[in-house]
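Input: one structure, supplied below.
The complex appears here without one of its protein chains, the remainder shown in place.
The chains carry the letters A and B, assigned in the order they are written, with residues numbered from 1 in each.
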Amino acid sequence: MLQGHQTWIFPSRPTIIATATVVGPHEAEGPLAEDFDLVHGDLWLGQDSYEKAEKKMLEEACEVAIRKAGLQKQDIQFFLAGDLLSQIISSSFAARTMAVPFLGLYGACSTAMESLALGALIVDSNSGNNVICGAVSHNAAAEKQYRYPTEYGSQKPPTAQWTVTGAGVALLSSGGSGPRVTSATIGRVVDMGLSDPFNMGGAMAPAAADTITAHFRDLGLTHREYDLIATGDLGRVGHKIAADLLQKHDLEIPADKFTDCGILIYREDQPAVLAGGSGCGCAATVTYGHIFNRMKKRELKRVLIVATGALLSPLSYQQKESIPCIAHAVSIEFSQKE
Amino acid sequence: MEMYFWAFVVGGLICVIGQILMDVGKYTPAHTISILVVMGAVLSGLELYEPLIDFAGAGATVPITSFGNALVKGALSEAERTGLVGILTGIFEVTSAGISSAIIFAFIASLLFKPKG
Partner (left out) sequence: MSNKKKKKLTPTQQEYQDFARAREPRRPVLTNVLKAFLAGGAICLIGQGVADFFVWNFDFTEKTAGNPTVAVMILLGVILTVLGVYDHIAQWAGAGTAVPVTGFANSMASAAIEHRTEGFVLGVGGKMFKLAGSVIVFGVVSAFVIALIRTIITALGGS
């Protein structure tokens, strides 16, 4: 149900009955290692290419989520997923294995919440009972496609971010118990003319601020209704800019409840991480791993996840185009009685 | 021993030019290296690169600028012997060792190793 300009409200409040997260070695060295379901020490996952390793992570995440929910593959009606590789091959190929009706999505790093919002819309409109929503990214596969060969010696500036190797999925259902999706705000594409691919946080911050502003405006809310507001992968640089932008627009969110998945996933002193994590898997694994665990421990009741995405391609960058960015916000609630 | 000192200083300074191109000029590594190669070729054309090699040894031959110098040197020396066509036949004369060994070692590497990520 549309409310305001760009926000959907889900009166039936679809339930996330299970989540699953699979990550690689770098994420396992980070502070959230305990929150993930499967941790791989091998970046290749025993596959013969990075691309296959990425697909494997998404398949594993789906399997774990289905098993956790006590369901079978055939109980799943729709599978919504996306990734960063050209033609979203990781998601399509995982969907081939799943053999479940599939919608492939591309929203760059915002895909985690794009899929959750659309999944909630499907369940809320009675168009499906069990829907899997997910996103996946792989550091080396993304580096290979967007930047340089992984062993190439190029110095990254302090604003650069590290693509997360990880897959996160949520199983949305019309029944059952678990955190519930209450609303979602679909973002506009915002382009502030920045073109440095080693400063995605700075490029995406206005999109995050725009979507958060729209969410509060459409629903007549303030940050007080939320225990936690997490942006997707702005990193230390972009998150600071987003916080200051919101403050400038009189929507200041207290620092203790405004965080970023890209900051949470790695230790600050982890080598090569620089400004923080990024990628489809960043918001997906941190939300479905860390933040969900905190909700289940009753530490958080209402959270707003604002997944941010930079919609560039290696080609558009080489042709000197600026970076269009987007952010989608999904509100998730876990009340005491459920 | 003096040569070692100047090799370090001159080699280091050429890298400093590269670093400034990357950090201040915001050029990508590929752009930076291409600019340096052209600089080496220009210096060679002005007959300034050979004196630098005599002065700094490996400090001038190891940086990629020497690749530009070697291309010009090969082209010119062949042109002296055979005329204008020598420019085409001579360009890779001096640099052949570098390019061939890089191709061969890189190919062998691809047979034996996978990227570590």
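FYI, a residue touches a chain if its C-beta (ideal position, glycine included) is under 8 Å from a C-beta of that chain, and two chains touch if they have at least 3 such contacts.
A quick note: this is a predicted structure, and the numbers were derived from the prediction, not measured.
**Q** Tell me where the left-out chain touches chain B, residue by residue.
**A** Residues touching the hidden chain, for chain B, are 3-4, 7-24, 29-30, 32-34, 36-38, 40-42, 44-45, 56-59, 61-68, 71-72, 74-76, 79, 84, 87-88, 90-92, 97-99, 101-103, 105-107, 109-110, 112-117.
**Q** Since one chain has been left out of the picture, which residues of chain A touch it in the full complex?
**A** 48-51, 144, 148-159, 191-194, 199, 202, 205-206, 237, 240-241, 244-245, 248, 271-272, 275
We take it that only the chains that are shown with their structure count from here on.
**Q** In whole angstrom, how far does the Cα centroid of chain A sit from the Cα centroid of chain B?
**A** 45
**Q** Which residues, counting only chain B, touch chain A once they are in their complex?
**A** Residues 22, 26, 28-29, 114-117 of chain B touch chain A in their complex.
**Q** Across the complex, what residues on chain A touch chain B?
**A** 43-44, 50, 139-140, 149-151, 154-155, 196
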